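One chain of protein is taken out of this complex; the other chains stay put.
Naming follows writing order (A and B), and every chain is counted from residue 1.
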Amino acid sequence: MTFQEYTPDQEDALQEVVNIAMGQAGAALAQVLDVYVALSVPRVRIVSADGVADAVQAMIASAQDGDPGDVTAVRQGFFNSLRGESIALFGTEGCNSLADLMGHEQALEKDEIDRELLLEVSNILSGAVLNGVAEQLDTDFAFSAPTLMAMRQPVNRLLDAQALGWDYALLVEVNFRLEAPGFSCHLVLLMPEESIEFMRRGLDAMLEGL
Amino acid sequence: MNHPDGDSRDLLESIVDRVNVGVLVVDAHYTVVRWNRFMAMHSGLAADDVLGRDLFTVFPDLPRRWLTQKLRGVFLLKNYAFTSWEQRPYLFRFPHNRPATTAVVDCMRQDCTFIPIKDGDNHVTHVCITIMDATDTCIYQIQLREAMDSLEKSSARDPLTGIFNRGHIESRLRDEFARSHRHDSDLSVILFDIDHFKRVNDLHGHMAGDEVLCEVANRVAGALRKEDVFGRYGGEEFTVVLPDSDLAAARVVAERLRHCIAARPIVTSAGAVDVTVTLGVCRRHPDIATHETLLNRADQALYRGKAGGRNGVFLYEDEA
Partner (left out) sequence: MPLPVLVVDDSSMSRKLTIRAFPGDWDVEVSQASGGQEALDAIERGLGHVVFLDLTMPGMSGFDVLAEIRRRGLDCFAVVVSADVQPKAEEQARQLGAMAFVRKPVKADALHGVLREYGFL
């Protein structure tokens, strides 16, 4: 398909939209866990299917906390005017201390607690970021249940270009760090072609209003 | 919309009531304001028994701390929340609908969705919880896992002795070698074979030979730790991978194995047979680059032992 990059203005606007949404997500997480969540500047890019794995890896490696090594990943679908998937990537270290923060009872096995927690935190972050984006674009989303996508795997194993049903996608990355227990999460949003165009129209409408 | 009972609201009401999914709604005080037929049927409590009452009073067995946290999150964050049977088997303890055919699961497995219900001012006033019966999925998953396990077991096992086969031993050794290299931890390998095994076959027959192989495997397996990996390497040759064991520890293990074979004869259908084994031992050394080299060196030690008397433990010569 022929396809047009975002203009610098559109990219700037999208980055700011995501920035605001990320702020809300950070505040949501902070409220639930009662800790301070450090935020960094979100990044947005349009990527081709065969470049997506490298792009995700590059984004993560250039974040402040550096290469997380193997990651555990949770995916979740969102749909309506924008369709896509969010993938939350957690470093192998640092997940454990969450259990206390989240108020979990000892009824479940340790491993199960970790898993449930990761699903929970992923759901909070992707829900808050996407609801924040939706609000600014005057739309809303429905969500599928989060599922565990990979446990302790290298990032480049997560996305197989052959298996992706699109040529280009909008890639959005935000990074959350908890100051206290040394935990960090990268949230990656991937939206295929038709969402790139919907987003473009939404951004243009915002820019026209300036 | 045409409906015998009247307007479309009635139609929606009746769909929500009859749909084969549990639907309950609570307000911010966890008072139940909606309870559909699925919930009534499975809990045995009709809407009249539940509506207007505190959820936790009616169901004292609910995981209170966890569930209030979850609900509070939905009110606060205005966001969907989910639970899956894979993490939390059920929210409400309901009997499942396969009482005649299933003993694998004790009660209904549930996938739950928590949906924020907002008023005009974007405030969440209620949370709707939907409950899907996931028992069938759960059972299929269990069956699948069992099938995979037995498949994996059969492809990793030596059919005669039931211990690991060569392929599995090699792949485990590769993993352990990498791990030991990464963490700079100890790792040793024992390679051993049965002395004069050809003579056992010739004198007592192949059946007795097989019985000897099985009994050797049996005795050795009983003399090892849980984390040791033991397999038949081929013919009358066996391998033991000893994680976190230095040469001294491996030598002790090897001596124990030698003794447990030589200590008493092996009783076969063709009579009692005296059996001994010769063992070669090597530890991972920084100059050993691959797991194949490690195995080779254990083999060299074993070969040296074969020439020098058998029924003994031989360390790789650099170490001896």
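One rule holds in what follows: a contact is a pair of C-beta atoms (placed from the backbone, for glycine too) under 8 Å apart; a residue touches a chain by one contact, two chains touch by 3 or more.
In this text the structure is predicted, and so the values were computed from the model without any measurement.
Shown chains touched by the undisplayed chain in the intact complex: A.
Considering A:Q24, A:S48, A:S81 or A:S144, the position touching the chain not shown turns out to be A:Q24 (whole complex). Checked against the hidden chain, the listed residues A:Q15, A:S81 or A:S144 yield one contact partner: A:Q15.
For chain A, the list of residues touching the undisplayed chain reads 9, 12-13, 15-16, 19-20, 22-24, 26-27, 30, 36-37, 39-41, 136, 206-207, 210.
To be clear about the criterion, only the chains that are shown with their structure count from here on.
Interface residues of chain A facing chain B in the complex, by the touch rule stated above, are 28, 31-32, 102-105, 107-108, 112, 115-116, 119-120, 123-124, 127-128, 131, 142-143, 145-147.
On the side of chain B, the complex with chain A involves touching residues 63, 65-66, 69, 73, 76-84, 86-88, 111, 113.
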